[in-house]
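Before we start, here is the structure in question, set down as structure tokens.
One chain of protein is taken out of this complex; the other chains stay put.
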Amino acid sequence: MDITKIQNQLRDFASERDWEQFHTPKNLSMALSVEASELVEIFQWLTPKESTFPDEKQSDSIRSEVADIAMYLIRFCDVLEIDLEKAIEEKLTQNKSKYPVELSKGSAKKYDQLNN
Amino acid sequence: MDITKIQNQLRDFASERDWEQFHTPKNLSMALSVEASELVEIFQWLTPKESTFPDEKQSDSIRSEVADIAMYLIRFCDVLEIDLEKAIEEKLTQNKSKYPVELSKGSAKKYDQLNN
Amino acid sequence: MDITKIQNQLRDFASERDWEQFHTPKNLSMALSVEASELVEIFQWLTPKESTFPDEKQSDSIRSEVADIAMYLIRFCDVLEIDLEKAIEEKLTQNKSKYPVELSKGSAKKYDQLNN
Partner (left out) sequence: MDITKIQNQLRDFASERDWEQFHTPKNLSMALSVEASELVEIFQWLTPKESTFPDEKQSDSIRSEVADIAMYLIRFCDVLEIDLEKAIEEKLTQNKSKYPVELSKGSAKKYDQLNN
């Protein structure tokens, strides 16, 4: 995925519409969480099993929300100059040490509860 | 950004810990929205202006939350076999026609309110 | 529940700490949604069935989050002078006509999808 290209497209999109004034990190974090909740809304009354087999209409909505979330996330990282790929790499490394296989196998406990 | 590589890393991470049982689309949408709210929490009492200049501690937290959001989003797309890059491209095209420059310039109105 | 009394307590609490500056409707809506997500976090990896039998530790956390949500909601209504009880009454009446028993029985469809 060419993040830089998407960031440029989103930057141009905002700039052409004079939307930079709205795109503060505070506001973008709100918009991102609103889109994440629109994804949650699709699943709220479905059983976990049903959620793995969305129908065509649900699939279209899911696809649409997922794109919105990604776009606000990428825009947010552009505004605060965060290298998303590097942030993910670091987090993956951290998670490996926070969740050792032998302690977390089959358990949904948070890392700070793993020894209990 | 090599999404396929990250998806493989996340898939292995989940598989080694026997976590596939927890990673239904329903549950992953919840986790994603929880992480999005943790990002919101950092900004909730800041002014929009303050949010554009996070201090070092806030920057570390932001970076960490942004990675969590991205990782759940990428994992979610893997579980439901969504091509994230293509979904973004489609959405960008849609947004261009939903928000024509002449109607949306300087306005934060939703597309269905643009003519009002 | 004596909403007026709680509103007065929360107003005094904020005033004594000089927190009115932070308690704009925008910020309070963020704080409210953050607390709602902390409630979601407790349930994110539980099955629906497990969620109906929280253990003691989970029950304490649930109770704590529920109070936080209620307090931000009540504070929010105070700041914007919304009569919460009346708003609920009105919504209950609306929902009765939006969700007629014969159309919505056993269905989780949204009101605008009920005829499909």
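Letters A, B and C mark the chains as written, and numbering starts fresh at 1 in each.
To be clear about the criterion, a contact is a pair of C-beta atoms (placed from the backbone, for glycine too) under 8 Å apart; a residue touches a chain by one contact, two chains touch by 3 or more.
Since this is a predicted model, take the numbers as computed values, not measurements.
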- Note on the structure: Of B:30, B:70 or B:87, the residue touching the omitted chain is B:30
- Query: Since one chain has been left out of the picture, which residues of subunit C touch it in the full complex?
  - Reply: 1-3, 6, 9-10, 13, 16-19, 21-22, 24-27, 29-30, 32-33, 36-37, 39-40, 42-43, 46-49, 51-52, 54, 59, 62-64, 66-71, 73, 76-77, 79-80, 82, 84-85, 87-88, 90-92, 95-96, 99, 101, 104-108
- Going by the touch rule given at the top, which residues of subunit B touch the chain that is not shown? 30, 33, 37, 40, 45-48, 108
- Message: Applying the definition given at the start, please give the residues of subunit A touching the unseen chain.
- Response: 22, 27, 30-31, 33-34, 36-38, 40-41, 43-45
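Assume only the chains that are shown with their structure count from here on.
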- How far is the middle of subunit A from the middle of subunit B, if each middle is the mean of its Cα atoms, in Å? 3
- Message: Measuring centre to centre with CA averages, how many angstrom lie between subunit B and subunit C?
- Response: 24
- Message: Residues of subunit C that contact two or more other chains, please.
- Response: 30, 33, 37, 40, 45
